[in-house]
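Heads up: the structure comes next, in structure tokens.
All protein chains of the complex are present and in place, except for one that has been dropped.
Up next, chain A:
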């Protein structure tokens, strides 16, 4: 178990380092840098060159990388030139808002998705299944920026039930969380549906029914528990996509999270913020993957046996 865990942790560190290095290189080879953005289109080339030298951006990229890596190892991800503050401080200030948004969307997606998936999967091919499958297909195909704007028009402008943008309290959370949850709900529902449909045809379910258990008991005690394993795996893998979705959703709804921060930081070539946020997201994704494996092992003794063998 311990060597497995050590190997796994080593892989996690490698993955985070890879994300950090890749982001560093991409940002440096992308045209346009902090000096260009900071001085704007009305600057002269000489002004930009002077600022580039002052900021050390004209040094060899490899030397810049070594300096950055050395600092990052000690937890120093540099200072944001736009916020005059430590990049990680700025990111962590925004982080709770993104966590709230992502968690709300996940809870919503899991609740509704599992319900729809079980409803569809318990009676494959019937009308309920067809309707749910059709709806989830559409939900999965809708891009979040479009559904977000449609929800604003409906819920904020037409019905006046919810605010159109901003962050802070519960009422501001509803629309971005629903927007972020829509494709995720569809994914959960479709995977649950397949899994339930497959599990309910297994012999042990027939056995459970033949023992005289109620349909509800068969579903909750036997079918759903076994069906949920691929869902857990998928949810953990989907965290990265969810963070990507949050970037767009936060921008549409002016939600003050890491996503909107990241969008403006990329445009402004605020390297420290982009790199810090990427590292944070990478850590979250690899941690969630590890947690998913542990949960799966808990749910499925066969996996547990594989881990400990």
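Note that in this section a contact is a pair of C-beta atoms (placed from the backbone, for glycine too) under 8 Å apart; a residue touches a chain by one contact, two chains touch by 3 or more; residues count from 1.
The working rule: contacts and distances are computed from a predicted model.
K.L.:
Among "NADH dehydrogenase (Quinone) nuoL-like protein", "Ubiquinone biosynthesis protein UbiU", "C-type cytochrome, methanol metabolism-related" or "ABC transporter substrate-binding protein", find the name that the UniProt record gives to the complex chain excluded from display.
P.N.:
Missing chain, UniProt protein name: "ABC transporter substrate-binding protein".
K.L.:
Which one touches the absent chain: A:222, A:238 or A:269?
P.N.:
Looking across A:222, A:238 or A:269, the contact with the absent chain belongs to A:269.
K.L.:
List the residues of chain A that touch the chain left out of this view.
P.N.:
30-33, 36-45, 47-48, 51, 54, 81-85, 90, 94, 115, 149, 152-153, 156-157, 160-167, 169-174, 251-254, 256, 260-261, 264, 267-269
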